[in-house]
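Here the structure is laid out as structure tokens; the discussion comes afterwards.
Our next item is subunit A:
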Amino acid sequence: MNTSSEATGDVQSTSAPAVVSRVVLSAADIDRALTRIAYEILEANKGSQDLLLLGIPRRGYPLAQRLAAKLAASDPSVDPGAIVGQLDVTMFRDDLAQHPTRAPQPTELPASGIDGKTIVLVDDVLYSGRTIRAALDALVDLGRPRAVRLAVLVDRGHRELPIRADHVGKNLPTSSSEKVRVRLSEIDGGAAANDEVVIEAGA
Partner candidate 1 sequence: MTSTSYLIRSASLLGSTTADLLIRDGVIAAVGKDLDAATVDGATVIDAAGLVALPGMVDLHTHLREPGREDAETVETGTRAAALGGFTAVHAMANSSPVADTAGVVEQVHTLGRESGWVDVHPVGAVTVGLAGKQLAELGAMADSRARVRVFSDDGICVSDPVMMRRALEYVKAFDGVIAQHAQEPRLTEGAQMNEGIVSADLGLAGWPAVAEESIIARDVLLAQHVGSRLHVCHVSTAGSVEIIRWAKERGISVTAEVTPHHLLLTEELVRSYNPVYKVNPPLRADSDVHALRAALADGTIDIVGTDHAPHPSEAKECEWAAAAMGMTGLETALSVVQETMIESGLMTWEDFARVTSIAPAQIGRVEDQGRPLEVGEPANIVLVDPAARWNVDPAAMATKGRNSPFAGLVLPGKVVATFFHGHPTVLNGLLNTPYRHEGH
Partner candidate 2 sequence: MRHLLSTEQLSREHAIQILDTAQEMSAVGEREIKKLPALRGRTVVNLFFEDSTRTRISFEAAAKRLSADVINFSAKGSSVSKGESLKDTAQTLEAMSADAVVIRHWASGAPARLANSGWIDAAVINAGDGTHAHPTQALLDAFTMRAHWAKLSGTPSVGADLTGMRVMIVGDVLHSRVARSNVWLLRTLGAHVTLVAPPTLLPVGVEHWPCEVSYDLDATLDSGVDAVMMLRVQAERMNASFFPSTREYARLWGFDDARLARLDALNLKDTIIMHPGPMNRGLEISSAAADSHRSTVLAQVRNGVSVRMAALYLLLSGEMRSEKTPAVAAQPSPSLPSVKDPS
């Protein structure tokens, strides 16, 4: 059961050999992109004051943790464990009736709560925008942040809603028949120990 962003679809582990895939971001590319995003976040927020990072399960959460570590590296006043949370959006999706049943993941907020904070939503791939729409609804039920921003590793286009990211690791023009797969060691460990972003040609 994959509750990650819509771009990756279901993880079909290793696809049939006929599928042509190419690596668009290596582990080093991903790390550089996150470093840059971390700086952008600090700059946009004018420091780390009242900043919280909420990752969207599943791959947004480890990305948020990595971003927090990078923030802490550049600003020693940041406690990376205290500013990261996870925001499950399963129950807020608009496609529950069409997709295989998703078991919700835990929503875990930092102890400070979200009222008056600047929230950075973190996800791996931005595609139709529906996941982010659901995340905004989920946030409303949890409190009233001062501002909400969006950071994504990959923006592949094809938006269906008026939503855009504030911080983008890489813009990837894709055809909608292609699949963008993000592999992160925290989630896809084992054989896929190396981080990478791959585009697979459509069937």
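As a selection rule, all candidates are chains of the complex that A comes from, given by their letters.
Everything below uses one rule, namely that a contact is a pair of C-beta atoms (placed from the backbone, for glycine too) under 8 Å apart; a residue touches a chain by one contact, two chains touch by 3 or more; residues count from 1.
A quick note: this is a predicted structure, and the numbers were derived from the prediction, not measured.
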Touching candidate - 1 or 2 - for subunit A as found in this complex: 2
Candidate 2 contact footprint on subunit A (complex, rising order): 88, 90-93, 96-107, 137, 141-142
